[in-house]
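This report concerns only the one structure given below.
Yeah, one chain of the complex is gone here, protein chain that is, but the others are all in their spots.
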Amino acid sequence: MPDDKRLMKGNEAIGEAAIRAGCRAYFGYPITPQNELTAYMAKHMLARKRTFIQAESEVSAINMVYGAAATGARSMTSSSSPGISLKQEGISYACGADLPMVIVNVARSGPGLGGISPSQGDYFQSTRGGGHGDYYHLVLAPKSVQEAADLTYEAFDLADRWRMPVMILADGLIGQMMEGVVLPPERDLASLPRKGWAAGHQADTHRPNNHVTSINLVPAELEALNRKRFARYDEIKSSELRFEEVNVEKADLVFVAYGTSARVCLGAMEAAKRAGLELGLFRPISLWPFPHARLAELAAKGKRFLSVEMSMGQMVEDVRLAVEGKAPVDFYGRCGGVVPTEEEVLAEARRLLGK
Amino acid sequence: MPDDKRLMKGNEAIGEAAIRAGCRAYFGYPITPQNELTAYMAKHMLARKRTFIQAESEVSAINMVYGAAATGARSMTSSSSPGISLKQEGISYACGADLPMVIVNVARSGPGLGGISPSQGDYFQSTRGGGHGDYYHLVLAPKSVQEAADLTYEAFDLADRWRMPVMILADGLIGQMMEGVVLPPERDLASLPRKGWAAGHQADTHRPNNHVTSINLVPAELEALNRKRFARYDEIKSSELRFEEVNVEKADLVFVAYGTSARVCLGAMEAAKRAGLELGLFRPISLWPFPHARLAELAAKGKRFLSVEMSMGQMVEDVRLAVEGKAPVDFYGRCGGVVPTEEEVLAEARRLLGK
Amino acid sequence: MELAYGHPKSLKPVQSKYCPGCGHGVIHRLIAEVIDELALQERSVITNPVGCSIWADLYFDFDSVQPAHGRTPAASTGVKRMLPDHLVICYQGDGDLAAIGTAEIIHAANRGEKFTTIFVNNAIYGMTGGQMAPTTLVGQKATTAPEGRDPAEAGMGYPIRVCELLATLGGTKYLARGAVNNAANVRKTKQYIKKAFEAQMRGEGFTMVEVLSPCPTNWQMQPVEAEEWLEKNMIPFYPLGEIKNELGGAETKEAAK
Amino acid sequence: MELAYGHPKSLKPVQSKYCPGCGHGVIHRLIAEVIDELALQERSVITNPVGCSIWADLYFDFDSVQPAHGRTPAASTGVKRMLPDHLVICYQGDGDLAAIGTAEIIHAANRGEKFTTIFVNNAIYGMTGGQMAPTTLVGQKATTAPEGRDPAEAGMGYPIRVCELLATLGGTKYLARGAVNNAANVRKTKQYIKKAFEAQMRGEGFTMVEVLSPCPTNWQMQPVEAEEWLEKNMIPFYPLGEIKNELGGAETKEAAK
Amino acid sequence: MTEKTFIAGFGGQGVISLGQLWVYCAMKEGLEVTFFPFYGAEKRGGVARASVIVSDREIASPLVTSPDSSVVMNIDSLPICEEIARPGSAFLVNSSLVKADPKRKDLKVIKIPCNELAESIGDVKIANMVMMGALSKVTGAVKLDKLEAVLRSFFPEAKHKFIPMNMKAIEAGRAAI
Amino acid sequence: MTEKTFIAGFGGQGVISLGQLWVYCAMKEGLEVTFFPFYGAEKRGGVARASVIVSDREIASPLVTSPDSSVVMNIDSLPICEEIARPGSAFLVNSSLVKADPKRKDLKVIKIPCNELAESIGDVKIANMVMMGALSKVTGAVKLDKLEAVLRSFFPEAKHKFIPMNMKAIEAGRAAI
Amino acid sequence: MANKGKPQIDRERCKGCLLCVRACPTKVLAASGEPNSWGYYPSEAVAPDKCIACGNCYTVCPDVAITVYKL
Partner (left out) sequence: MANKGKPQIDRERCKGCLLCVRACPTKVLAASGEPNSWGYYPSEAVAPDKCIACGNCYTVCPDVAITVYKL
């Protein structure tokens, strides 16, 4: 065991990774199942004399992040599903103003108040823009506490690089679960990238004014801005795709799953192997951009797919869009906070394969 | 001309149709380009001694509707894109609590504050649930002032029938445009359906308590509720599909477009016909449920499709999901508040057809 | 043997999920008692908030509407406008009312919406496990104020006196603050609730009763200790009594204390 | 010939999009003058709200951040916490501040955020074309109050006195109300703004200057008529002066009027 | 018959009411109509534009991108209208305010001194009605024979006294062609 | 080696810390671990559950749905644990509070009077530690040889005086097998 | 004060918070030594004779676990 391996909850590991990544400001509002993250930030950001504010609401929190991010400071917010819904306008603004920030959704079951158990029912919201207008932002889905920490850490870099919000989409199980984690090194705040477009510190360089805004009432100009942003999206689609493949070559049936449900599929695969059945896993890590092309390749190789989700079927649309009818795509989902078991997932795979 | 044909803005026609449909309460917050609707309701609801409240925010407005709808009263709200983003949590709650209501989005260009010109950039938000959790609701897209009135009127019935929000998704042009309209007859409030599940009037029947809620902390129970709702969605998918086809049989290339962009396509088709070219239009009126099956049929007949949208490409995903690679699907979009011209749409069709 | 004090009809005879010593239970009982006294059981609707009192609909024996966190006054507005002859109770915690729902309560109050807010001020977030509330006292610890609420350096703000804040608004007619820390205060609180409900049914305008209420769990105290803490710390900061009484009829005014 | 009154440096020499006689222009100039006097041009950031003053970033000659409608104080909180040595101006209209952004202003004020809100109270929604604002006077017409604001039957609520509301909060240190209806009041307003900015730079806590400001377009009046209407109707309801002054140093207090 | 008209002018010039009355009358005459206004960002001032279509068939796109007739009410509107006018189309110019000539030579330019004519009738504010008279004459698309009735329902009671003046303006516009 | 344990008990019984300490020790012993708690809706009371896995390989699903070992701390937990226990798996029961026998006959039932043993050591609160000792002995999955160090970082300074008592409880648990 | 009363405590409803014990002016109540089936140690009337039917215990009980009768 590495000496610096710590046992942490996903929520706490995300918090610590954010701090180490140079997060200067956290703004959040309590909601289960991510409360440990807010509490962690309260304790450790304040201890480091960084900014922690328990905002009066999620709406306010995202707009505080908007303000802090507009000055170029690394900043973040976290919440869970209903709270993330409230942030949609703010997220659309952040995308419209090209502001880097990190947003963590430790998702719970919906719709409405629903329950506090883990869910992947916010996939559409996260990847299709639950807010108004044409926009996307990076969405990264960890499957473990270690990956939650790593992706959060990286999310700050990605946000800065691409000038956009990066969302960590973790379900409640990832947030609540404890695992061993080796944390990334602490960033020196002074080493972080300077942002020439940010508000403040004009006196240092006497540069022209910076305006952080998303308004443009001239349609042709607004269209040009949007197209420029979409050109950036195209770059991201080619450079920031992340996914993991396990045993896809040997497998006849490939699970497509992310986060917790990918872990369940791994369990089902182990059990399958014991029973002499080869199954594979395709695990998107970046949900946006979604690795459509690689799935299309696999489809061309004659694989069939089973999308396993803790939802009524959301990511499966991306799988279908990738596969374009070239291979069978099936769906197995649980919802309402139910986490599928390895046994039922294996049974479904067997049923489809007729084995 | 029918004697009762009136010249009205789309926004006003929607308001009047809602009143005639028996809307007892309107709650809204000002935002361009739907202000005439709010103003119309202020004037005419108050004059009829029905409830009109200019809410303190969109968040508040949707929750006022939630309260009114929970008593069984026909009620509605309207807004435009940023305001609709703010309503996402409330919409998710309404879906979770199975509450009928009518929500009008007179969409403008985004993301962020963006502009006030017409847009179709909220398609994903409307049809995929911009809020959290697994849910859908009916989304109807009018192409004219007349249809805006008719669909709004019907929306109240549909909402009651299916116990869900119905969204009228109109872009700013539909809201701001004036056309002649023949309005549906005024409903007698006393004739509206009684709702056995609603809160209030317990004294009349001494029935057991009614609880309007979306919470359930027992995953298996919440899942069961969700599955029941999805069974209802399946019924809706088979019974409430609406679309219009123009000249699809003769056409080699079929436009897929809704609302304003469908009108533009119709113009392009007329111009094409004058030039001896046959083009068709497939116009989804219900965006959810989306008429996937019919599109698949047309694809099977060898049609190719051009999705024309005032967005960077949203509905085109539904077209692709329907067609499943069985026919070419292309996209032409304008955004930022730019409405495509007939000329450019025709040119794009010609380019694709090599004619 | 004559029944002197017994279970009110408008409250179901079930075991609650509230923690031992939690003030919500007492407040529920008071509401039910007053409804019984006013014979409004079948004409009452409660909007129960997101918070520990999300359970209220399991206990009250009448209709309920459960809205989004903080939007309880907005939903109550919708309910009451549609059911003007019903008693509408907008039950709210301090997170619900004074944090996320600040705009909703202020504007409902200012519009003079004719429902009654029962505002349970326990100076903490109960349901989510002990975060700072807008009403948390200076120095009081919470998971999000690990060294205690610090308005100075950490900029956590000051505890908000909600009655006093709302008193500045034109639509508010009756604002009283009670507590459930001892029998005398419980009885007084009941009188406030009764006045507020009566005023609501007369259609006078916005009425609210704030109730200082212990949350032993998140205060990390035994229930009796929590009552004492409330007495020693909350009551001095949140003065009890009728903060605003503009109800018609002089007889309804509280005798000067 | 000596320049007595001329264009401030911190304001760009461009034609504004504001309507003739609109108060925003005067208020912009005052802000710019004070920034010049305090030599803060390159250390100022304005958060300009959704509303007619969305254009502010075209006119002020320093950095700006444009947030969502009503969330201006939240964004200012983020900006100021990250730039504690900068002057942060949270510019807000009455729709932005007193309607959709009610929670944000109350909590920023209560936290004692060290920025200054310039609150332009024109008793109407300007940008969206004349809807009722929370500050619209009783009886005043608006597109959403076609027969005039009616707190009684229509339940439209009462005009909110924002300074008085915020004065009840612990974090507020300086709250003043000025007007731009005549030269004397403009000058007084400037003094309020200067005091507020100075207090902000000393880090004293939340400061706000409310400014009664004409919107001739949506009041449907000529500019001069609008000034008169403001004098006759708004000032009596919204008393001018320092509503709360808890700034350190007695010398900063306004002489009793 | 389909007549697509594009109207542009200064904010206060009655561009919007011109378009609205035009389609109102057309509707009364049994035609299909669409009217779509577009304002700039300014509250006052700026160029106001309207796409106006009348037709005896269902109307496809309500956006006029290649107008059969254009109405240029002030000088700022001239380049805007010139950019999109259909070759050979009618190009009605308020010559009181637009002193320059269009650069394009493929337009049927018609100059009407609307402001002067309106002032001579009694109020410069009815310059838009003068233009409408001219538009009716030039295009023949809308006869305006129901205008008086339309004005009666368009204007509030108190302003009905101005109707005769408006009708005169229409006549003056027609006569100016 | 992979040991999947499912633990259930009454809210205040230390079910959560049992699971946490178990995986903490396992991690110190070089194993991969996952710990996932699940609470009911009640703030206090109700059944608390934990899925706990230790393994010498990467762990797939952290959810224990077919446990190799089950820990039943109170009577309410008995049916919950019985429902999912793997046939033939170890089924550790706190016999101080669970007087009934499981209905299933395919389980390796081991009864430990945790409360009594804990009380005899000095505090009923360490019943969970007694159980952990037993679990270590029964499964052999976690040796607990680093427990003392773990407790030192788990407990705040002020509570270090209780460590010896905790260690005794572990021994008592082991000895009870 | 001449009233005589009788408090009746529903052991299963009681959560053992003991607020009633604190509220009782005549020290009628105390914690029972036997837990109920929830594991709580409910309040019980240890000196029932002293009850004056003041209703304080009922009034402060958060769980409506007490009924008070007048004798």
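By letter and in written order, the chains are A, B, C, D, E, F and G; residue numbering begins at 1 in each of them.
What we mean here is this: contacts are C-beta pairs under 8 Å (C-beta built on N, C-alpha and C of every residue); 3 or more make two chains touch, one makes a residue touch a chain.
Just so you know, these numbers come straight off a predicted model, no measurement behind them.
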{"item": "Residue touching the undisplayed chain, where the options are D:129, D:148, D:223 or D:241", "value": "D:223"}
{"item": "Residue among D:29, D:86, D:114 or D:194 touching the omitted chain", "value": "D:29"}
{"item": "Residue in contact with the excluded chain [from D:21, D:101 or D:170]", "value": "D:21"}
{"item": "Absent-chain interface as seen on chain D, which is shown", "value": "1-8, 11, 13, 15-16, 18-26, 29, 180, 182-183, 186-187, 216, 223-224, 227"}
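Rule of thumb we're sticking to: only the chains that are shown with their structure count from here on.
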{"item": "Farthest chain relative to chain G (centres taken as mean CA coordinates)", "value": "E"}
{"item": "Inter-chain centre distance, chain D versus chain F - centres from mean C-alpha coordinates, in Å", "value": "62"}
{"item": "Whole-Å gap separating chain C and chain D, where each centre is the average of the chain's CA atoms", "value": "34"}
{"item": "Overlap residues in chain C, where contacts from two or more other chains coincide", "value": "18-20, 54, 66, 68, 81, 99-100, 102-103, 106-107, 111, 127, 134, 155-156"}
{"item": "Numbers and ranges of chain A residues touching at least 2 other chains", "value": "53, 56-57, 59, 82, 89, 93, 97, 112-113, 117, 213-215, 217-218"}
